[in-house]
Structures are given as structure tokens and as C-alpha cells.
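The next block holds one structure in the form of C-alpha cells; read it before the comments.
Note that this complex is displayed minus one protein chain, with the remaining chains in position.
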Amino acid sequence: MTTSNIASPAAPLLSVRHLRVQIPTRHGPLTALDDVSFDIARGEILGFVGESGAGKSITGMAVLGLLDPPAHVTAGEIIFDGQPIHGLPAAQMRRLRGRRIGAIFQDPLLSLNPLLTVGDQLTETMRTHLPMSRDEARERAIEWLRQVGIPSPAERVDAYPHQFSGGMRQRIVIALALCAEPDLVIADEPTTALDVSVQAQVLELLRTQCRERGTAVLLVTHDMGVISENADRVAVMYAGHIAETGPVDQIVNQPRHPYTRGLMGSIPPVDHDTLWLQQIDGAMPRLSARPTGCPFHPRCKHATEQCVTTRPMPHPEGVALVACWHPQQGMATAGVTGVAA
Amino acid sequence: MNMPYLSVKNLSREFKAQGRTVRAVDNVSFEIPVGSTFSLVGESGCGKTTLARVIAGLDKPSAGSMQFSAPVDGRVHRTQMIFQDPYASLNPRWRIGDAIAEPITFQNLRLRADVKQRVEDLLARVGLSAADTAKFPHEFSGGQRQRVSIARALAGEPSFLVCDEPTSALDVSVQAQILNLLKRLEKEEGLTSLFISHNLAVVRFVSSMIGVMYLGRLVEVAQTAELFSAPRHPYTQLLLAAIPRIGQGRRPVSLPAGELPSPLAPPPGCTFHPRCPAAMDICRREAPALRTLDNGVSVACHAVDSGGQPVRFMPGAAHPTSSFSLA
Partner (left out) sequence: MNTMMLTLRRWRQSDLAWSLGRSPEAWLSALVLLAYIGMALLAPVLAPQNPFDLSTLDLMDARLPPAWSEGGQLKYLLGTDGQGRDMVSVMLYGLRMSLLVGIASTLLSLVVGVTLGLIAGYAGGRLDNVIMRAADVQLSFPAILVALLIDGLSRTVLPRAVHEQLSLLIVVIAIALANWVQYARTVRSVTMIEKDKDYVNAVRLIGMGRARILFRHVLPNILSPVLVIATLSIGLAVLTEATLSFLGLGVPATSPSLGTLIRLGNEVLFSGEWWITVLPGLLLIGLVLSVNLFGDWLRDALNPRLK
């Protein structure tokens, strides 16, 4: 699919520029996202990967206009299909959500209303955003259930969410997110709560459905394997900044940013044995204690004076965009032998 | 060296739920050799955590037995455990120095005057500092709390360590630190360990033997290398195929649909048969027993029993770095 990382020739569907999200506290404002910029082209699956506290979920929430107060956007812009949406009033944002931007969250129990049948929820969503009669909507709801792999959809359409298993519920959530035919879906850890054997099926469903309809996806996850198998491009987040963006094969196999390299090395390999795992010492800084300059410098083997004083801006390195003064070359190895912990 | 440290025979644990009896652990038997790390791996509801608690002594089995042999060098048998949730495994009102000291003082492992030094030594071993003794758990991150838990476990001078998903709640880079630490300490202390996880990659890294569980039953037990290179049981193959691989592009085929049945209503016979492409008539009626093959692998599968051939579960899946032997 798309291999360029800079805005593709056609105008991107979603364009986020220099986004800053802050949370005011009694000690002063905390910066959750600092100068985050990225694009999503139509029909593209962009992966947002990072560890807890990096800011990936907050990015998704900011795009959806669902930031938990008192967190709010203090700088930058979010442009959806040519129209700025970061300052939209709540009522307009509500209309945008569902119709043009869909959402899938980690816990299906939070997305589904336990008191309504799944059929009702689907029909209600569709009829809110698309012109159709009640009967048409019901037909479509049954069809959607079939598409997402619910067996006996004509009977199950009148069942309640608690009558389905976890994997089935998440499939229904996917149907719910897609039924109003949005252009973009924000999927925040859609399979993290599911068992591994179910995870693969649900991700495959999401991927094929979105491909068929040309729906773009912002896939937020902490799991590199999920990204590797499902995304076209990926952005790696660290401490509120994007460390690196690029095509998925590039980032996964030959990452440039030292953090990404360390991250790939920490993942225990399934396919071969290793004596020790590569580890990055220390931990991601808390919001209240972000370092100056490059946020990764305290943990970076290649840090220099420049890294401490000046924050690196993302610049092109081959097909990737890297925010680092000393981008590395070569393959990243998973696991290292012989290195003491 | 190969004498079993722990021998579990026909262990079961039942619970009553909603008027029915659930066998969370169903007739499980296995052995853990001295000084090795044995992992139990499986998805939710497979009973691995329940089994771990029974083995640790926190819960009583409903049936069956477990036997610990006397450790070498005249060491006393003591069990310690590392828990999954870094936030619930430390008492929020106790300073961590006191929490680590408690197993030492309660079990009289050191003279009173030596306890403080011992606590500081343990903290240093897990990568924390002596100044941390006065702090409370909420002042630490998740990964640091797990280190404190490990220090507390070591303070009890165990011969046997049970680790219940110790890194599942941690980020990947922190997980690497903790796994490296656990591996190193287990070697240094000569511990025999039981490691519980749902993550096969983690399990490959830490263990020498692996037991795969499905709905309370052990379906396969094998040496690590053997399990990954030639998984026998169809469920093991499904698990391996389902793991997202890194750097190998798109998954070329879709896995057969099917989900974990509810533990309240397990399928009759072999509990895996509704999802198994090799299911035969006997699978629907009779639960297969765990049989040990010539090469030391134990499998509970009628298909394997009858043909002696490992089942090839994934038609067309391409995994260049792993191969399935069809011997």
C-alpha cells in the first residue's frame, strides 16, 4: 500500500499537526502530548505503538474529541478531510463521530449497552447517521452480523450483549463501528483483552472489513506483533512524542531510533532461543518528570550533549521520519546472547 | 539431577458456581526436575493460576496429590511466590523495607542485628537502592514494585518459586528487565520454579519444560525446544499459529474460527474437539489420557495415539524459521 511517510500525493484523510495536549494540575500543566504530527491516507492502516504513558491512547481520544477533562488540546491542529475539527463544539463533534469517525475500544462491555439488543444498537446507529427505514436497518443489521462472523445472525440479532462471548462481542463492536460507514476508525487496543487464539481472528476481520470498504484505521496498541501483521505504516510513541514513523517493514526490521531498536530487542522471540533479552535500563519518565531535549536521552547509549539540550525534530531518513540526532543503521536483533542482565 | 523436585499426581480442584461444579483443574499430573523452570501456559480459564495456587499451598486440592522431594544440600523446602498484579501484591500501608524484612524476621532466618543489612543486600540484588527501604509502594512504578516483590520472595529463602504471570501487567521493555532478573536470580539461587503465563514467547525464554493447559487439563508436556519445533497437540499448534509474528509480513491464511467454551459447560470427551480439525468419533465420547511418547513428550490426544503421527494443524501457514517434523 502506501510507502511514503510524508503526506501522500492525494490529500490525507486525517492530518494532525503539532498537536499538544495538556492537563492542568496544582503543580502546573502536565504535557501529555507534545508536538505530535502525522497523516493518515484514505484506506490506510496506521499503527500507533508505544508503552503505557507514551500518549498513544490520548492521541486517539484527541482525534475523537473524547479527551477526559481537564485534559485539553492547547496547541496544534487536527484536520479531517480538509476541515479542522480540534475546536469543534460538542454537538458537531458528536455528529462527526459515528458517521465519519468510528471507534473501537478495548473493553467491549464499555462500548455495548447491556440493556439493548445488539440488533437495536446497530439499527439505532445506522438510522441516526444514514437515511433508511426501520425494516431496511434491521436487514442491514443482520447482514452486518453475518459479515463479522456471528453464526445464525437472523436469530442472534435479538440477543443481548451478555449472551455473547468476549470475542463475539468485539466482533459486534466492529460492526457497530463500521455500520454507519465511517471514513476513519480509531481502534484503541481492540484485541488486548482477548485470548491469543481469538485475537488473530478478530484482527483479521477488522483488517479485511476495512480494506473492502476503504476505511482508514488508526490502530493503537502496545503489541508490536499486532502492528507487524496488520498495519501499513507505524508511528512509535515515546513520552508524548513520536520517535519514528515509517512503513511497517522498515520500522520493524530496520528501526533507526534507539528506542525502537531497544524495544524490538526486548521482545522475547518465539522462533528461537536466546540467553538474555536486550534491555533498556530505567523506565519511561512520568508526565511530571520529562527530561529536557530528547525525552529518551537518559536511557540512550548514544546520547550526546546535543541530545540533552535540544529536542530533535522528525526528519527524513530514507523512507522513515526519525526524531533523533543519531539514528542507527542496520538490523535490530531480537534478543542477545551472552549479555548479562 | 533429573530427580523430580515436585511430583503432581491426578490433581483436581473443583468449584461450585451457579449450581454447577466447575473443574478448574482436572486430573493434572506432571513432574518438575530439580533446579529447572517448568512453565504452565494456556489461555483464560485453563486453570493455570488455580493450579499454581494449589501448588504454592494457598489453596487445597479437591483430589489428587503433590509431593515435594527433600531439596539438595539439606536445604529446607520453602515456597515463595511472585504475583501478577504489582499494585495488589504489596501492602500499601507498609514501607517496603518492612515488607521485605518480614519473611526474614518471621521465619527467624537472620539475627535481629543482621536483618537491616540483609534487606539492603536484597534490594541491591534486584536493582534498587538502600534508600528505598523507607518508601511506600505507591512511590514506585509497576516494574519497580515487581522488583520489590522479588526481593521479598528471596528474603524468604525459598527453594521453590512460583511466578504467576509476573510480567503480564508490565510494558515490554520493563518486562525484559524483570525476565532477565528472574532468570539470573533463579540460576544464582539454584531455584526450582513454576512459571505461569499466557505468553508463549515469554515462556520460551524462561523455561526448560512446558505444560500446555486447556480448560483445566494438561494437553501436552514437552521440553521447550521440542514443543516449539514439533508441537504435537492440535491446540498447541493453534496457539503457536495464532501468535502475531514480527517482521514476517501479513498472515497468509486465516485460522479456523472457534472460541474457548465456557468452563461451566465444557464439551464432552476431549474438550478441544469442537475446534479440532482432526476430531474423530472417539474424541466426542472419551477424554484422551496424557500419554508419554518415546522422546519424552507427553500428549493427550486420540489422533496422536492412534496414528502415532503428529497432526498438521495449519494448512498452508508459512513460518520460515520453524519447521514441523512429520516423523
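By written order: A and B. Residues from 1 in each chain.
The rule we apply is simple: a residue touches a chain if its C-beta (ideal position, glycine included) is under 8 Å from a C-beta of that chain, and two chains touch if they have at least 3 such contacts.
What you see is a predicted model; the values in this text were computed from it and never measured.
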Omitted chain's touching partners, listed by label: B
Sole residue of B:Tyr5, B:Phe30, B:Phe83 or B:Phe195 that reaches the chain not shown, by the stated touch rule: B:Phe83
Absent chain, residues of chain B that touch it: 53, 56-58, 79-81, 83-85, 88-94, 99, 102-103, 106-107, 149, 152-153, 156
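FYI, only the chains that are shown with their structure count from here on.
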Chain A and chain B, separation of their C-alpha mean positions in angstrom: 31
Contact set on chain A toward chain B in their complex: 51-52, 149, 165, 167-168, 195-201, 203-204, 222-226, 228-230, 249, 252-253, 262-274, 276-281, 283-284, 334-335, 340-341
Chain B to chain A touching residues, read off their complex: 43-44, 141, 143-144, 171-177, 179-181, 183-184, 198-202, 204-205, 224-225, 228, 238-251, 254-255, 257-260, 262, 319, 321-322
